[in-house]
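Here the complex is missing a single protein chain, while all its other protein chains stay put.
Labels run A and B following the written order; every chain starts at residue 1.
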Amino acid sequence: MAPLLEVRNLKTYFYTQDGVVKAVDDVSYDVNRGETIALVGESGCGKTVSALSILRLVAEPAGKIVAGEIMFNGNDLLKLSNEEMRKMRGAKISIIFQEPLTSLNPVLTIGRQISEGLEFHKNMSVHQGMQEATRLLKMVGIPHPERRIYDYPHQFSGGMRQRAMIAIAIACQPQLIIADEPTTVVDVTIQAQLLELIRNITKELDTALILITHNLGIVARYAKRVFVMYAGNIVEYGSAMDVYHYPCHPYTAGLLGSVPRLDEPRKTRLQPIEGQPPDLISPPIGCSFQARCAYSISTCQKEKPQLSELTPNHYAACWVSQKGLRQWQKL
Amino acid sequence: MAISENAANVSVRPHHTLWGDAWVRLRRNKLAMAGGIFIILLSLAAIFAPLITPYSFSHQDLTAILQNPSAKHWLGTDGLGRDVFARLLYGARTSLAVGIFTQIIVLGIGLPIGAIAGYAGGTVDNVLMRFVDFMYGFPDILLIILIKAILGGGIYQLFFAIGLVAWVDIARLVRGQMMSVKSRDFVAAARAMGGMGPYITERHLLPNSLGPIIVSVTFNVPRAIFTEAALSFIGIGVRPPTPSWGSMISDGYAVIFSSWYQVFFPALAIALLMIAFTFLGDGLRDALDPKMRH
Partner (left out) sequence: MAEIVIEVNNLAKYFPVTQGLFHQKKIADVKAVDGVSFTIHKGETLGLVGESGCGKTTLGKCILQLIRPTSGEVIFESRDLCELSDKELVPVREKLQIIFQDPYDSLDPRFTAMDIIGEPLRIHKISKGKEYNDRVSELLNLVGLAPYMAERYPHEFSGGQRQRLGIARALALQPQFIMCDEPISALDVSIQAQIINLLDDLQQKFGVAYLFISHDLSVVRHLSDRVVVMYLGKVMEISNRDELYKNPLHPYTQALLSAVPIPDPAVEMKREVIVLQGEVPSPMNPPTGCVFHPRCYRAFADCSKIVPLLADAGGGHQVTCLLYKTSWP
């Protein structure tokens, strides 16, 4: 069965006064119906930009999608008109942002913000929209929803604002939700609440979910397949089990090795990845990770590795792996 | 922890300081550059006026009054036979001097008051700001007239009078800047190191507030210029024979229908100079705004 969403060879660049920032440089991934995948990486790797590209929310004129296709239900989103794209956003594909305080309109009530999408996409009246908003707030676990729809964002706590964002995102029963670092700004106990909620709702509505995060623990718990991004490229992908237990890229292995784990005995010293991420304006020739890689060989500096299948359904872009020279264990 | 990890470190982007970066951004703003160049050219013309025009601003040739612009008098002559172009050039000196030197008074009063109020907070801030509010409520022109009546009529008194009413905005701005910079972590760090009030104000608060202050001063200049022109127009600005665009307009007002150029050129000069400073101020504000970097 064809995937619900297929991002193919996406390239999104930003034109700045210092040069061209190749934020997303030939990235491909896919999501199946009802599936949860994760896009993992650190700041600057391009995960958020690729998600914004799907919804064509990249800030112009500085940002531009220069190449690629984004197939959703068989249609290329990049070829749609602005009008058609607007009908997609919020209705078929919605997004939950990281910071609910700035993503919510401070001068509209929560109820109106939820019903906005319903009025636009489902032609509901304001009254009907508000009723539906009440039902949605209840679904996301906000007590006394019939009263809270008249509240403003500042009257909600951080965790509740994020729930409201979730309510807005599911209002029109989208087929795909993109959650961009949805729990980075909330505390760990609220994070647990929110993620469990998102999991239950996506299961109930059979919605696909792209979970964008840098938190390896969240990915392990909630995603079935994982795409690891570094410096604008996907460097490894596969099922969560495969990627976590048998990482085939030194970056993935390095990340897994540098994070202290509660379920393992305490290490005396962490094993960090040395160095800094590369500059996206003038990326190095060859593999973008090799400056920080302890295992690089001469090929790594000359030619950029492409993704290739190393074990069934497990891909990595690494010369050392592909030549069978080494297997990384997570430390 | 070796240095090798930092080989992949500091960006390969060109090294530039904050001021350098601001200058680059300012240069790109064509209007701001045009404004700046105009101001520089006008200042040079004003300084080197004797080299540009053979006429003095006060020489009266009563045989050649109210003449139209000609080869001999480029912009014509006024009711007393004085060359309009010469008066325009020397008048530029007055306008620029007033515009710029009043800012010294403005900063001299407004900066300390704003800084003390902003840093001290509490009752001190309350008292100072109520004083500022009080001054703010005073009608400017009346206060200037009052001060000039007390102090007398020279140009220095004029600087003082205009400066004395214009400092309130700067005081409020500086106070606001102080309060916002005060809450930043690096100030807390300085306190944690043992830095006390005056040290922190001087080394941390003021340098980080400079941007908006510079912009505000740049916008204040055209206001001061206009104030001087307005005062001279109604006769209480600079005294003749000191040339002033404002008094040129008031002189030319009586013959506006026959010799329109008497009013037109000084008015145009005022307008252009004010616009130039405004464009420059806009450009500076954008260039110095840290949020607009990249």
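Convention: a contact is a pair of C-beta atoms (placed from the backbone, for glycine too) under 8 Å apart; a residue touches a chain by one contact, two chains touch by 3 or more.
A quick note: this is a predicted structure, and the numbers were derived from the prediction, not measured.
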Of A:K79, A:H144 or A:R261, the one touching the omitted chain in the full complex: A:R261
Touch with the omitted chain, as defined above, among A:D187, A:E204 or A:E303: A:D187
Touching the absent chain when the full complex is considered, from A:R8, A:K64, A:H214 or A:R326: A:H214
Omitted-chain contact residue, chosen from B:G81, B:G121, B:G195 or B:P241: B:G195
Where the unshown chain meets chain A, residue by residue: 42-43, 157-160, 187-193, 196, 214-221, 240-241, 244-245, 254-256, 258-263, 266-267, 269-274, 276-277
Contact set of chain B toward the excluded chain (per top definition): 1-3, 5-6, 9-11, 15, 17-18, 184-186, 188-196, 199, 204, 207-208, 290, 293
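Convention: only the chains that are shown with their structure count from here on.
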Centroid spacing, where centroids are CA-atom means, of chain A and chain B in whole angstrom: 51
